[in-house]
Every structure is written in structure tokens, then in C-alpha cells.
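Left out: one protein chain. Kept in place: all the others.
For chain A:
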Amino acid sequence: MEQTFQLEQLSCPSCRVKIEKGLRKIEGVDSADVLFNASKVKVNFDEGKTSKDTLKNAIEKLGFEVK
């Protein structure tokens, strides 16, 4: 399933790597792509293995607020 999270304004291009790497490490995540300029993350994940809330928490743990 695909889920898009709207984050607070992203300003450092290195955040992209941080968020993508951090999410891809989670089991059940097939792909995670940051749309830097739109400050969004698109995540494809297996609903059986992880959930929207887990992902949201992971992003917030990385230091980015999810709107």
C-alpha cells in the first residue's frame, strides 16, 4: 500500500537521505521516496508487516514532524 506523509518544511537536502534510509530499514517497507521540495514522503509498504502509525513514529523519531 502506498502512503504519502506531509512533513513540516524540509530545508536541508541531507534530510532526504536521512528519512529515506531510516524508513527503508523498517521491515515491510518496500520503498521510501522523499519529495524534497514538496516536503512529502511517499512510502510503499506491506500492511501485514508494518503500519501507518509505525511509519509516522519512525519519521518523527528521525526529527521531522508529520502534519
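Criterion: contacts are C-beta pairs under 8 Å (C-beta built on N, C-alpha and C of every residue); 3 or more make two chains touch, one makes a residue touch a chain; residues count from 1.
Definition applied: contacts and distances are computed from a predicted model.
Matching "RagB/SusD family nutrient uptake outer membrane protein", "Cd(2+)-exporting ATPase", "Acetolactate synthase small subunit" or "Transcriptional regulator" against the UniProt entry of the left-out chain gives the name "Cd(2+)-exporting ATPase".
Summarising the interface, chain A meets the missing chain with residues 8-9, 11-14, 17-18, 21-22, 35-38, 40, 60-65.
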